[in-house]
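Supplied in structure tokens, the structure appears directly below.
All protein chains but one are shown at their positions in the complex.
Our next item is chain A:
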Amino acid sequence: MADTISASGALDAVSVTLTVNGETRSIDIPPTVTLLDLLRERFHLTGAKKGCDQGQCGACTVMVDGRRVNSCLQLAVMKDGAEITTIEGLGTPDSLHPLQAAFVKHDAFQCGYCTPGQICSAAGMIAEGHATTAAEIRELMSGNLCRCGAYTNIVEAIEEVMGAERAPKLEAAE
């Protein structure tokens, strides 16, 4: 690895190309930059939150190639070529994603800091398809802490979206 360290001791920047919320973006960054810090400090996409920087709180959850991921535990250089969806890419105030709308409807947050992570995690969990009951939602969402204690409302919001997604499928099956 000596060849990546310049005379000043600085790690040479590495070129990374990512698709973020549908837009291809290339940037030269040191290999020590996490995906979370890249999104927040360089791309100014501050929807992904830093709550612990060690994978314990889930506030930084984003979608990487369709899977929910703690972006604080990913070095950005390892995600070269990946497709990233952040909360900003999921929906906007004028055009909310069903999960975002359900969170507002059920008052599924208070301070709002864990919220983008909860919503991205819920989107990932629904895509995984393992949760069918409230108990399973609670279990599979337990990587996302909410200190304001909005858990019961979050589960209600997710259940509503899951129910709405299932309903057309059930109709089709009949």
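The definition used in the following text is that a contact is a pair of C-beta atoms (placed from the backbone, for glycine too) under 8 Å apart; a residue touches a chain by one contact, two chains touch by 3 or more; residues count from 1.
Note that contacts and distances are computed from a predicted model.
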Protein name (UniProt record) of the chain left out of view, among "Cytochrome c1", "ABC transporter permease", "Xanthine dehydrogenase family protein molybdopterin-binding subunit" or "Protein translocase subunit SecD": "Xanthine dehydrogenase family protein molybdopterin-binding subunit"
Residue of A:Leu18, A:Cys146 or A:Met162 in touch with the missing chain, whole complex considered: A:Cys146
On chain A, residues whose C-beta touches the chain left out of the figure: 8-11, 30, 32-33, 37, 40-41, 44-54, 56-57, 59, 86-88, 90-93, 96, 100-101, 103-105, 107, 109-116, 119, 137-139, 141-155
